[in-house]
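Have a look at the structure below, then the notes.
The complex appears here minus one protein chain, its other protein chains still in place.
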Amino acid sequence: MSPSTLPLYTTPVQRMGHWALQIFCGAVLLFLIAPVLVVVPLAFNNEPYFHFPVHEYSLRWFRDLFTNPVWLHAIANSMITAVLATLLATALGTLAAVGLNHNNLPGKRLIMAVLVSPMIVPVVVLAVGSYFFFSKLGIANNLLGIVLVHAVLGMPFVVITVTATLGGFDMNLMRAARGLGASRFLAFRRVMLPIVWPGVLSGALFAFATSFDEVVVVLFLGGPEQTTLPRQMWTGLREQLAPTILSAAFMLILFAICMLLLLEWLRRRSVALRGVVE
Amino acid sequence: MAAISSLDLGQRLRKAERRGHLWAYALIAPLFIFVALSFLLPLGTVLLNSVYDPIIPDNLARTVRALGAWNGPRDQAPPEPVYAALAQDLKVAVQEQKAGSIANRLNIEESGLRTIFMRAARRVSSQEDGPWAPFFEAADPAWAQPAIWGTIRNLSSPTHALFFLSALDARRLPDGSVAAQPEDQRIHVTIYLRTLGVAFTVTLMCILLGFPLAYLLAHLRDKTANLLLILVLLPFWTSLLVRTTAWMVVLQKEGVVNSLLQALGLIAEPLPLVFNRFGVVTAMTHILLPFMILPMYSVMRQIPASYVRAARSLGASPTTAFLRVYLPQCVPGVGAGALLVFILALGYYITPALLGGSTDQMISYFVADNMGRSLNWGLASALAAILLAAVLVLYALYDRIAGPGNLKLG
Partner (left out) sequence: MFKKIHLSALTVVSAAVIAVLPSTGAAQQALTVASWGGAYTNSQVEAYHKPFTAKTGTKITSVDWGGTLGEISAQVKSGNVKWDVVDLEAAEALKGCEEGLLERIDPSKLPAGADGTPAAKDFSPGMVLPCAIGVITYSNIVAYDKAKMGANGPKTLEDFFNVTKFPGKRGLKKDPSVTLEWALMADGVAVADVYKVLSTPAGVDRAFKKLDAIKSSIVWWTAGAQPPQLLAAGEVVMTHAWHGRIVDANVKEKKDFAVMWDGQVQIPDLYAIIKGTKNLEAAQEFVRFASSSQPLADQAKYIPYAPTRNSSLALIPASNPNKAWLPNAGHPGRAMATNSQFWMENQDDLGKKFAAWLAK
């Protein structure tokens, strides 16, 4: 990659263009990050207002978030749903990705397209359909319905990341294991998994984040007992009520930062394990 | 030991390959079954509900049969046996408390039918038997006219296209012909165009903002690029609701932008930046920008710098080198990113609902609205089906250009 210092032979116009580009991109980056950061100080605002200036800082909204039974119930539901949906999506998605990794598999493209489609299809359509379908089965007013749909929504991420990881995986290792007498399952467990687990875990993190953030499906499929954190925030936003929403938002931003750090660490482990030169 | 002929080897290779493929399918199967149950079947249910509407054939069965037996022209009122059949059906409906839903269904087709139907339903238990035609006419003169019977006949089949007609701002008149909805009811086509327009605007903004940024990131040293990429990825992983809340805070009347502009003396009165189209487009651009930047970035990173250098060394100006050598190589990334952003923008519900005014709502809002408010599940399904069809067509196009496995997630 070329260094960002300008070579000596650039003209003034080119120099201006270079700096203009940098300033423009700086503005875009600001556009991207500023709204997220703006929420942070407001979450600590002692007064119940959504606007600056902040006169006094306090933790009262955090106290409300973590003691109010309504919010605690929502957080608990979110955690349960996300964990179960992630387990389901990761298990099924990893298996499928391993299967799809086969060379020259007929229909691979079509299968991939179908498996990735939940990411593309508008959530409202799926939410409405799930509402109709699960109502008929009698599991609509239940966390189970939500878990199933969240797993479907998170699974494409698992399939994509694991497929990408397997792309850099040397299949000869598997052939060597099979040649030495290992069964398919043993080879998978003792040879493939220890190398690709960062990719699997990354996919699992994506699926977890998807489920944790999802609100439209919960709006349709969930009853008052199945309120999740985003659903509670949605209700609060529509009526513009307590700034507890902002403290919940802050916690979610922290969560996003942790996810990012974790994903970066996993990426490095994955690169190291697979011996890929990037 | 028998000699292994080359034919044998070929056969054995194919057999081994097939076994390998079967194993692969077996690994994919659990997920596929799960997707079929939790995804494909629900979507199928939506499609089904957009055409399957058995409320009239089920609840006015005798009436439907009598109308079918009579099969007279649409501009005439039916004879007594049809009225008698309707009376029977009404008596049963009142007992089963179904009269209201039938009335609602008729009312969706023609305003005012609810009142007419319910009036007859409330009185029907007071008369034991025939003649029924005068009874209905006394309840409401509309029963002696062919119009209401035309509407019932339109609904007599368990599957019909009335919901799709409604989703396209058309309707079936009592005489069976297709016509446009009354002027003040024609909203759906406007909504589609609005949805396409907003999605297109957002895609354009994302390209304008994202391309320079992706270009810069692709040309920086890896370490710097990774650091700056955090500024792209952090919003990407922040919850959608948090980002929408953030935009509410930033754009509201006493929000950050207005306060800043007022403090700088640029404006006297706060600008209306939210609960309108501006707020929706801005927030949607912000949310979808990472989906544009990441594919473009990954494509641009892989463009060898040597091509541009070669062009320059052959005498091209920097602009020419960029336009004729670099840009064409970016097209797959830009195309993939743009298409992805467009598809996602089409289906947006949360952001316009929270940040838009009443004239900014997109098609997903109307799907939800018809589900919850007006309880016209058929229309909601038809609108959803049209949205789904549009998305699938674009997705097929995306598949051609990029392939779903090429979705880079950073």
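By letter and in written order, the chains are A and B; residue numbering begins at 1 in each of them.
Note that a residue touches a chain if its C-beta (ideal position, glycine included) is under 8 Å from a C-beta of that chain, and two chains touch if they have at least 3 such contacts.
Please read all numbers here as calculations on a predicted model, not as lab measurements.
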Can you say which of A:107, A:167, A:223 or A:275 touches the chain missing from this structure?
A:223
Of the residues B:38, B:361 or B:381, which one touches the chain left out of the display?
B:361
Contact with the hidden chain, among B:111, B:125 or B:302, goes to B:111
Under the stated touch rule, tell me which residues of chain A contact the chain that is not displayed.
80, 84, 87-88, 91, 131-132, 135, 138, 140-144, 147, 189-190, 193-194, 197, 200-201, 223-226, 235, 238-241
Which chain B residues would touch the chain omitted from the figure, given the whole complex?
96-101, 103-104, 107-108, 111-112, 114-115, 118, 184-187, 190-191, 252-254, 275, 357-359, 361, 369, 371-375
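The rule we apply is simple: only the chains that are shown with their structure count from here on.
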Counting only Cα atoms for the centres, state how far chain A is from chain B in Å.
23
Give every residue of chain B touching chain A within the complex, in rising order.
17, 20-21, 23-28, 30-32, 34-35, 37-39, 41-46, 49, 209-210, 212-213, 215-216, 218-222, 224-226, 228, 230-235, 237-250, 252, 254-256, 259, 286, 289-290, 305, 318, 343-344, 346-350, 354, 364, 367-368, 371, 377, 380-381, 384, 387-388, 391-392, 395, 398-399, 403-405, 407-410
Using the touch definition up top, name the residues of chain A that touch chain B in the complex.
1-4, 14, 21-22, 24-25, 28-29, 31-36, 38-39, 42, 50-52, 88, 92-93, 95-96, 98-102, 104-106, 109, 111-126, 128-134, 136, 148-149, 151-152, 155, 157, 159-161, 163-164, 184, 206, 209, 212-213, 215-216, 219-220, 230, 233-234, 237-238, 245-246, 249, 252-253, 256-257, 259-260, 263-264
